[in-house]
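All protein chains but one are shown in place.
After this line comes chain A, so read on.
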């Protein structure tokens, strides 16, 4: 009988590469790294620790994301994995990568604008958002709440298409 080989102890860089392949279940065009959900990766004493943070408090995708991380790493023989859910610092769309924003727009969802902090401006104007279909700026907010917690509903007044906007947070 040949002895079972010792479990692989991957490098942190390798873990990051693998996590790049885990898609967000609600916006599958984005990886969880594009979204900025993964806050840390640590390998210590042969165990892997991945720290994730929710986009929204009630985001129903968090359980699925944790499972997908587990499955992806398991496929590489990584069994000794701890996933930590962390609330603070709170997730913000400022953590979304530039590549992620491009992928969103190509997918038909207007990406979040770079401005941060204005979310707490309670009496501000609605944001001017560019239509991801025809690039027109002649758009209007239909509702701040859309098909998922992270999106608002807009309509383009030029091409008349409704579209989702990944709202600033």
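Worth a mention:
We adopt the following convention: contacts are C-beta pairs under 8 Å (C-beta built on N, C-alpha and C of every residue); 3 or more make two chains touch, one makes a residue touch a chain; residues count from 1.
By definition in this document, contacts and distances are computed from a predicted model.
The complex appears with one chain absent; UniProt names that chain "Phenylacetate-CoA oxygenase subunit PaaI" among the candidates "Acyl-CoA dehydrogenase", "Phenylacetate-CoA oxygenase subunit PaaI", "PotD/PotF family extracellular solute-binding protein" or "Phosphoribosylformylglycinamidine synthase subunit PurS". Note on the undisplayed chain: of the listed residues A:42, A:84 or A:140, the one touching it is A:84.
Between the chain not shown and the residues A:60, A:77 or A:108, the one that touches is A:60.
Within the complete assembly, residues 51, 54, 56-60, 66, 80-91, 119-120, 122-123, 142-147, 149, 153, 167, 169 of chain A touch the chain that is not shown.
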